[in-house]
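Below you'll find the structure I mean.
One chain of protein is taken out of this complex; the other chains stay put.
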Amino acid sequence: MGNLYHNKTAQWLVYTAFFLGLAVIPSFVSDDFLLNQLATYGVYGMLALSISLCWGFGGILNLGQGIAFGLGAYGMAMTMQMQSQTESNPIPPFMLNNSLDQLPWFWEPFSNTAAGLILSIAVPTLFCAIFGGVMFRARVSGPFFAIMTLAMLSAFYTIILDRQPYTGGVNGITPPSPLQLGGFEIDPYSSTAYWIVLAILVTATVVAKLITQSSFGLVTQAIRDDAERVRFLGYSVAGYETAIYTISGAIAAFAGCCLVMLVQYVSPAQLDVGFSLSMVIWAAIGGRLSLLGAMCGAFLIQGAQSYLGDAFLATWLLILGGFFIVVVRFLPNGLASLLESALGLLATKPKTPAAETNGDAKPLPAE
Amino acid sequence: MPGLLEIKNLSKSFDATKVINDFSMEVTEGTLCCLVGPNGAGKTTTMDLVTGRIKPTSGAILFAGEDITAKHEHVIARAGIGRKFQVPAVLKNLTVRQNLEVAYSRQTNPFWNLFKFHKAGLKEKLDEIATLAGLTTRLGEQAGILSHGETQWLEIGMVLMQEPRLLLMDEPIAGMTEGEIEKTARIFKDLQKTATLIVVEHDMGFVREIADVVTVMHMGSMLAQGSLQEIEANPRVRDVYLGEKEAA
């Protein structure tokens, strides 16, 4: 007892401080391009958060988070693209180039911004609920589920690449103007865009944190430990797994929307296998058991990649791969677990009686 | 009045081997039934079949008059059957308190549990069970570091947290000391006031102490059923089980 790391109040305080720190950034950064780049880190943070929730707390390794992320991103790109289309010019140019003379049916709803935004979140969330439901009910778990998500991701990547007239193929979709929301234009290089991303990140984090502290969160952690045992306590394991996988997918869908709002571009690269795996690397290095740890992992690695990596991308990836191996081998719970042990040392020192009983229990059963 | 649990002509084969062969038994509400028999008689398999871990080849299982044959594990658990496993199964990476809290499974719906941060009545129940299981000082510890005896108690505590109508206890006293065994016997007798118990046990001394009814299994079938005196007087039981035991 008494490790500050596990103290809920302390955790909330650290989270508050962390986000306050992020909130004051725009007042110090005058470079619009830098601010835009920092905002994209918020997107990576959401992705790491979603992986930590699903994998760290739910024990479900998801190598296909790019599906929800990518579908969200495509939804947003379609919405923004349709905002630029008019009565006289109802069809996006890339479709005309692919000799399509009518707007495909599934593009129609995106003409309405509200409907488009809702679909951008609803479609990926629904996909996760269905795919997760099917897989978990069949009791596909562990490495198998990871492989299946990978397969599904490849399938989506393939189909988006292949259906060029409808998706823009390898070129993707480049909406010509920024997102219009309720008559305002959201300039991706403004602090408004930064605030929006931060607000979504904060909301997602608070929701995720509350989930981990709820009864639901406790059951998912129990399932991570021993799914078989939890079934006999009366919980539908498949239901819980589907739920956490779907919530995590919804967060990734929000991340996808934010990214396109910031960069005005989407391509199959968002569904690239390598990108989904790097989300897992962020969470693993930062610490998948800590939401904040995973987010910091994303900031750390993506930050290092853009500042060191531009010049030596190949070397950087080599180092990252090596570092990742070392973390998996020696520090399975990531950098956050270093902090946990450090605070643990502080906590047990003054309480000698507690430390003694601990010592007794470990090597041998009492007596 | 029919029994709380009725097992009717149950059979289970793995490949070509019949592990349970036309087994029937009935457990009256409020009794403590001991299920005994030599190794490989099919006791644990019967528990697996009742709790839905495996599906029977044929036959039916009725709980409180309702057919629970081949239902999912969590559905059976929710109906009111709690189980302690032969090899104690606790959630090793969670604390003792969290283990007991998860087991307090009145609300099992994932959606509602998203909004649940405090469970009504949890604290009282947790204190009661922790005291009963002698784990009050260990609540903050990880379950993985408990000794074997403590792990047994934790799992018994978890089953009690579920507040089941029927408790299946697979070798609950393995690895316990004399004093702990006596305590277990007391607790079981106490539980009987509110619940029905089926206890799988090898220790005949313990069986003698607690059993209302003894069911003897042999080669996947029922060999005999009755009070302990009847069973001990039964020559067939003597042959296959008690005799073997005494010889050993």
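Going by the order they are written in, the chains are A and B; count residues from 1 in each one.
Note that in this section a contact is a pair of C-beta atoms (placed from the backbone, for glycine too) under 8 Å apart; a residue touches a chain by one contact, two chains touch by 3 or more.
What we mean here is this: contacts and distances are computed from a predicted model.
Peer 1: What is the protein name, per UniProt, of the chain that does not appear here: "Formate dehydrogenase major subunit", "Urea ABC transporter permease subunit UrtB", "Phosphonate C-P lyase system protein PhnH" or "(R)-2-hydroxyisocaproyl-CoA dehydratase beta subunit"?
Peer 2: "Urea ABC transporter permease subunit UrtB"
Peer 1: Out of all the chains shown, which come into contact with the hidden one?
Peer 2: Missing chain, whole complex, touching shown chains: A.
Peer 1: Identify the residue among A:Val273, A:Leu300 or A:Leu343 that touches the chain left out of the display.
Peer 2: A:Val273
Peer 1: Which one, A:Leu34, A:Leu308 or A:Val328, makes contact with the chain that was left out?
Peer 2: Residue touching the absent chain, from the options given: A:Val328.
Peer 1: From the listed residues A:Ala129, A:Ile147 or A:Val207, report the one that touches the chain absent from this view.
Peer 2: Of the listed residues, the one touching the omitted chain is A:Ile147.
Peer 1: Would you mind spotting which of A:Ala17, A:Leu96 or A:Ala138 touches the chain that isn't drawn?
Peer 2: A:Ala138
Peer 1: Residues of subunit A in contact with the chain that isn't shown?
Peer 2: 61, 131, 134-135, 138-140, 142-144, 146-148, 150-152, 154-155, 158-159, 161-162, 273-274, 277, 280, 284, 314-315, 317-318, 320-322, 324-325, 328-329, 332
The rule we apply is simple: only the chains that are shown with their structure count from here on.
Peer 1: At what distance in angstrom does the C-alpha mean of subunit B lie from that of subunit A?
Peer 2: That pair's centroid distance is 42 Å.
Peer 1: If you look only at subunit B, which of its residues touch subunit A in the complex?
Peer 2: For this pair, the touching residues of subunit B are 51, 53, 72-74, 77-78, 82-83, 85, 89-94, 98-99, 101-103, 105, 107-111, 113-117, 119, 137, 140-141, 145-150, 158, 162, 177.
Peer 1: In their complex, what parts of subunit A are in touch with subunit B?
Peer 2: By the definition above, subunit A touches subunit B via 1, 210-211, 213-216, 218-219, 221-222, 224-226, 228-237, 239-240, 243, 357-358, 361-362, 364-367.
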